[in-house]
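Only one protein chain is missing from this complex, and each of the others stays in its spot.
Up next, chain A:
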Amino acid sequence: MLAKRIITCLDIKDGRAVKGINFLNLRDAGNPVEMAKFYSENGADELVFLDISATEERRKTLADLVLKVAETISIPFTVGGGISSVEDVEILLKNGADKVSLNTSAVKNPKLITELAAKFGSQCIVVAIDAKQLHDEWIVHLLGGKVATKINLFHWAREVENRGAGEILFTSMDHDGTKNGFANIALTKLSEEVKIPLIASGGAGNINHFVDVFDEGKADAALAASVFHYKEISILELKSELKRNQIPVRL
């Protein structure tokens, strides 16, 4: 039976790990390769590296980091942040990333999804969608949630599926950083709209939130950062509790 996945996200800036709180107020949280090793040995099913650097060297710094991570860990990992071309993806996959995640670049140029899926296969193309509710409608946001679009979340989810994305990573900006639980109603609706796996992100605060996101939210995977980074939740304890609640996990 396919297990529900627990994914840890590491925000990366200039080759170092940081943790954004509500996408603001960054603070340094360690060496990303060491963190990756720790998580891969302590129950994480997958890792996501989200690069937020803005320097000219960012491409090379990120490619170097990906190579070091691939050398070190033996679980799958996804790399995202600023990916906007076939060449960007080629370098990251060649250096050992299993998947790449697109966000703003996919909204600005949806054909990129089609192109990447055709060249590298859907299995390695994740589309990350940040959205929040505006006047009762879920609206896609760009640039880490700062800029609103006019695009409806569910329409966009269907389009990225049709264009060949292999997975959707959905972050609710309304829930992110609140520690009040995931956006289970929107997630359930998403899972009715698309047939590709859904990763839920934003809102994890305690173990029950994870039980709910799988039971009520019908998510295939749940992603969190700070609750794991600040050791508020241990992944192994979380998984034991999920198992006790009859949710299939890899333990």
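To be clear about the criterion, contacts are C-beta pairs under 8 Å (C-beta built on N, C-alpha and C of every residue); 3 or more make two chains touch, one makes a residue touch a chain; residues count from 1.
Heads up, the rule we're going with is that contacts and distances are computed from a predicted model.
Name of the non-displayed chain as stated in its UniProt record, restricted to "Heme exporter protein D", "Anti-sigma regulatory factor", "Xanthine dehydrogenase family protein molybdopterin-binding subunit" or "Imidazole glycerol phosphate synthase subunit HisH": "Imidazole glycerol phosphate synthase subunit HisH". Summary of contacts with the chain left out: across A:A36, A:L50, A:L65 or A:C124, the touching residue is A:C124.
Note on the undisplayed chain: of the listed residues A:M35, A:A221 or A:L238, the one touching it is A:A221. When the missing chain is restored to the complex, the residue among A:I52, A:A70 or A:I247 that touches it is A:A70. Checked against the hidden chain, the listed residues A:S40, A:T104 or A:S226 yield one contact partner: A:S40.
In the full complex, chain A touches the hidden chain at residues 1-5, 40, 45, 67, 70-71, 74-76, 93-98, 120-124, 166-167, 195-197, 220-221, 250.
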